[in-house]
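A single protein chain has been omitted; all remaining protein chains appear in their positions.
Labels A and B are assigned to the chains in the order they are written; within every chain, residues are numbered from 1.
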Amino acid sequence: MDANSIITSLKGKFPDDICDDIMESDIRIGAKVKPENVVEVCRYLKEDLSFGHLCCEFGVDYPDRNEIEVIYVIGSYEHPVVLTMKAILPRDNPEIESVVPVYWNANWYERETYELFGVKYLNHPDLKPLVLPKEMLGEWPLRKDYKGFPNKTARNLV
Amino acid sequence: MDETVEPSEMIVHLGPQHPMMPGPFRLNAKLRGETIVDSEVEMGWIHKGIEKILENKTYLQGITIVDRICYLAAMTNEEAYVGCVEKLAGIEVPERSQYIRVIMEELSRIQSHLLGMGEYASFLGFVSMFMYTIRDREDVMSLIDSVTGARVTHSFLRYGGVKDDLPDGFKDDVKYVFGNLRKAVDQYEELYRTDDIYRARTVGIGVLTADVAKDLGVSGPPLRATGVAFDIRKDEPYLVYDDLDFKVCTQTDGDVYARIQVRLDEMRESMHIIEQCLDQIPSGPLFPEDTPYGKRSPVMRIPAGEVFHRVEDPRGEMGFYMVSDGSDKPYRVKIRGPVYPTLQTLPPLLKGVTVADIVSIAGSMDTCTSEVDR
Partner (left out) sequence: MDEIEQTNAEQDAVLDVGYTDVPGTMLTDSNAIADFLKKTKVQDVLNWGRKNSLWFMVNAMGCCGVELLATGMAHYDTDRFGIIPRNSPRHADVLIISGYVTKKYLPALKRVWDQMPAPKWVICFGDCAISGGPFYESYSTHQNVDDIFPVDVFVPGCPPRCEALIQGFVELQKKIDAKKDKGTDY
């Protein structure tokens, strides 16, 4: 299965949800997806296009565009193509459906994106902080306008 | 995990400081008698915020930081980060530098497997094995040390090349060390195969089938132990891995014993790769000619764009997603570590096993907590 046929198949199945698809090379393709239908698209990718390996899922903050992008990088165990799928959310109230029912290992990625960016995942089995202490929830440290970085308390610097 | 317990159940916390754990993480296990009913992994005890720090460092400074993501695979972390920038900026690496990178990355893989394997044996109470592997690991470490000048965190790769050439007599040193190491690996295999206690604690324990492993997103030795030949060096060749002759080591059982066996076989393959590289390595410049790379260039700007580059870490698939906005610092770097999904598989794997097998199963994943927390 090559990159071209994957894009064609994806666009044929979801003409309204997939847009701005690009082919960077033979093994890297990218597309934007509508946040409402991300679970259906992921299920189709996994079941029909053998994209069974979620490499990672994370957020990128764009304060000047007032957007947060949630990026899914999905690979496969059968073919070498890697798909980069972006869902664009409003920065004020980012909410998206969880893909844990499709990709089991998205669980921790989503918890991390939640505590670092404040992206709220709907229907996530256990949405709570993963790497930060509970007190830091609500600071969203990886957003670009986070005030606590750089930390200036270190004294013994050489 | 549900926090409520019935009268016959109790919750045992292992960690964050636990002698049988390679780094701090906490495993909350709910027990009924000696059987684990449910469990949960808590992370983040050494979360350093590397992704945020990388956004505020220039590209050249970033190399030092990515070294410290996983201290046992510093070289492959660098390769993933440097590879991202090279893809974005379109830098061609000269062939000699590519060979040196492959040599160093495979050496790094050998030392990582030696430590992981030995540490694992010590988890099971087989401490003499740890002594043996550390003894042999020091020889490999001195080989790495002689090229990079550092034992753990090297900062060796540069955009378009490597920091230093191989020293004189490196080939002879490698030959000497590998002569000993080959015998040692055979000896380890023999020890593992004949030790009844070791076999009783590993064979048939923590079985992961291929379908489940794929579903859980596992990569690296735990996946290859189930029979899936998934290796980024073969599936998506980077550097000169295309020109080299090596095979992907797989086992079919998927249990703890198979995972250790895969690591033993991989060390042999790595030695084979390094010897080929040393025979084939061409002479030539370390950096692309007529470019500023390799010279003093404090400010380096990378064209805007996004790229995902992945390499084969000792523990599996290591990937970096980099967003560049055209300035001298990356806009966003996402680190996709191999242990992150592997550690997530512990709760389903531990369901229904006894307390004594927790250490056996958790240790066999060769977890590097630093990389999970970042």
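Here is the rule we go by: a contact is a pair of C-beta atoms (placed from the backbone, for glycine too) under 8 Å apart; a residue touches a chain by one contact, two chains touch by 3 or more.
Since the model is a prediction, treat every value here as computed from it, not as a measurement.
Engineer: Among B:151, B:183 or B:301, choose the residue that contacts the chain missing from this document, as touch is defined above.
Structural biologist: In the full complex, the listed residue that touches the missing chain is B:151.
Engineer: Which of these touches the unseen chain: B:14, B:72 or B:208?
Structural biologist: Answer from the full complex: B:72 touches the omitted chain.
Engineer: Provide the residue numbers of subunit A that touch the chain removed from this figure.
Structural biologist: Residues 131-133, 136, 139, 141, 146, 148-158 of subunit A touch the chain that is not shown.
Engineer: Over the whole complex, note the residues of subunit B touching the chain we left out.
Structural biologist: 16-17, 19-20, 22-24, 44-50, 52-53, 56, 64-65, 68, 71-72, 115, 119, 130-132, 134-135, 137-138, 141, 151-153, 370
Heads up, the rule we're going with is that only the chains that are shown with their structure count from here on.
Engineer: Mind checking the centre-to-centre distance between subunit A and subunit B? Centres are C-alpha means, answer in whole Å.
Structural biologist: From the centre of subunit A to the centre of subunit B is 24 Å.
Engineer: Please output the residues of subunit B touching subunit A within their complex, sorted ascending.
Structural biologist: By the definition above, subunit B touches subunit A via 43-44, 47, 49, 51-52, 56, 214-217, 219, 228, 230, 235-236, 306, 308, 310, 317, 319, 321, 323, 331-332, 334, 336, 340-341, 344, 373-374.
Engineer: Could you pull out which subunit A residues touch subunit B in their complex?
Structural biologist: Its residues touching subunit B are 27-28, 30, 52-56, 58, 60-61, 71, 73, 77, 80, 82, 84, 103-105, 107-109, 129-133, 141-142, 146, 149-150.
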